[in-house]
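Below is one structure, written out as structure tokens; the observations come after it.
The complex appears here without one of its protein chains, the remainder shown in place.
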Amino acid sequence: MALAVGVRVRARALLRAGAQFRGPVLGRPEPAAGGGDGTRRFANLRVLVEPDPAAGVAVMKLKSPPVNSLSLEFMTEFLISLEKLENDKAFRGVVITSDCPGVFSAGLDLTELCGQNPAHYTEYWKAVQELWLRLFLSNMVLVAAINGVCPAGGCLMALTCDVRVLADNPKFVIGLQETQLGIVAPFWLKDNLVNTIGHRASEHALQLGLLFPPAEALQVGIVDQVVPEDQLQSTALSVMARWMAIPDHARQLTKAMMRKATADSLIKHRDADIQNFVNFISRDSIQKTLQAYLQKLKQKKG
Amino acid sequence: MALAVGVRVRARALLRAGAQFRGPVLGRPEPAAGGGDGTRRFANLRVLVEPDPAAGVAVMKLKSPPVNSLSLEFMTEFLISLEKLENDKAFRGVVITSDCPGVFSAGLDLTELCGQNPAHYTEYWKAVQELWLRLFLSNMVLVAAINGVCPAGGCLMALTCDVRVLADNPKFVIGLQETQLGIVAPFWLKDNLVNTIGHRASEHALQLGLLFPPAEALQVGIVDQVVPEDQLQSTALSVMARWMAIPDHARQLTKAMMRKATADSLIKHRDADIQNFVNFISRDSIQKTLQAYLQKLKQKKG
Partner (left out) sequence: MALAVGVRVRARALLRAGAQFRGPVLGRPEPAAGGGDGTRRFANLRVLVEPDPAAGVAVMKLKSPPVNSLSLEFMTEFLISLEKLENDKAFRGVVITSDCPGVFSAGLDLTELCGQNPAHYTEYWKAVQELWLRLFLSNMVLVAAINGVCPAGGCLMALTCDVRVLADNPKFVIGLQETQLGIVAPFWLKDNLVNTIGHRASEHALQLGLLFPPAEALQVGIVDQVVPEDQLQSTALSVMARWMAIPDHARQLTKAMMRKATADSLIKHRDADIQNFVNFISRDSIQKTLQAYLQKLKQKKG
């Protein structure tokens, strides 16, 4: 498992570098309300963790309102919370879900991508890569309990999980709609999608920037199960229980065997991928498109 | 997009070399009948192009009777017509269909493969590779409107497209039946098929040389839609309209990302693939098989 170790080292380096991040103090655990049942909750500002050590499972609730967009702060806090669980032998599985009604995650934070300098874009994209790598190679069982719309970066997080369960609400679409915004999904996320739904369906979905409503999402295989909204949490936990029954070491080696080549491909071309992203996002035409889109979003809200 | 440029250069070199091709003068556009609506049709001898610049779409009708077999002349004319569209910014999408009743394309032209010399086989196979590469890497959206039988080389053309719509006629079978004739599909076409229908279905289909009737073709995924014959054209155009709605640049980069590895594999081994083909087709046993088959076809006609 040299690979996973290598990744973790890099992750720590990133998180040390996190001192440069604008924003709140990181990693400050907060005592939670409950406690009589032996559980204790802890939270960063943007991620709420509900541990159930008896089951070996924690629920991570994304709580970066209004739409859990992937800001640098959010990603950093998420990765710190994830690493805490990864390093705590009491936890073997994590359910990832959202605390923001109707939205799992809206994806990349456009304010990070508009009107910033190349150094910022570099830092941002490195964090996105890291988020994907750390989730994709996690030794824990990850189950996504998708309780809201799940486009782009939200879909990125879901695709790294071992199982995806989607709440059956026609508004809860999932997919990589990058082309619709004039941008392109990175190659490693494309690889992740191809592994999940196959080459042909990926070519189709990525070129058209498709967002799948529940029934189609299930049919194409981008999620594993669709359940009524009020059964999402319980289904995620019972799926998790099934995975918990497998000996960790054999399961982890098997997971690494399935995923190593795909992760290595990013690790090998990481700098080129950053350079490619920074060049692309810095273009005038892309900046104009994104700013227009951002303006539209603001007007909607306002 | 260095790759696509490289391919295009090679394509031009081939087409310049086309002066050596037996046959009619190439690339002579002909004014078409209509015109009052602002469209103009142009045609080589074997490819009829019906442009709709307002929509950004052209329909290419294969017109090399009786069965649109892939003769050197036909492939050369087709590639010249395709390149014209590719270089004309007015066109972003092409519907490929047949002007020969009941036949999309019967595939390789057996008269090019029987009783000729190695130099001819070399030239021929290079043209087949080029046809595939140029279609497979086209920057335009390609939709195959398959209105007839579509074996071997016909299927090769269809598989390069972004979408395949098949007219619902039990006679309109599609597939790579090479093994049934005692020959073998090239590795890059195998890769294209694997990308389309998966590894297991490809192994099965290629070993048995399966030709799929419409319902089976849809089920295995070698076509995307099956529609009544009289709705083929309109369906192809409405599918195209959906693809036209995606920003070109992002779609083209995404398409290249999905297809580059497969195309590179041929580009890297192109000469070896030609040598392999020439050696194989020159064998006495293969020549005998093909000549017997050709004789049978002639008797059928006669």
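Read from first to last, the chains carry the letters A and B; within each, the first residue is number 1.
FYI, a contact is a pair of C-beta atoms (placed from the backbone, for glycine too) under 8 Å apart; a residue touches a chain by one contact, two chains touch by 3 or more.
Owing to the predicted nature of the structure, the values given are computational and were not obtained by experimental measurement.
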item	value
Option touching the unshown chain, where A:A90, A:I246 or A:A292 are the choices	A:I246
Options A:M258, A:A272 or A:A292, residue touching the unrepresented chain	A:M258
Chain B residues that touch the omitted chain in the full complex	178-185, 187, 190, 198-200, 202-204, 206-209
Chain A, residues in touch with the chain not shown (by the definition above)	162-163, 194-198, 221, 224, 242-243, 246-247, 249-251, 253-255, 257-259
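In this text, only the chains that are shown with their structure count from here on.
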item	value
Size of the rotation, in steps of 5 degrees, that lays the CA trace of chain A over chain B	120
CA centroid of chain A to CA centroid of chain B, Å	40
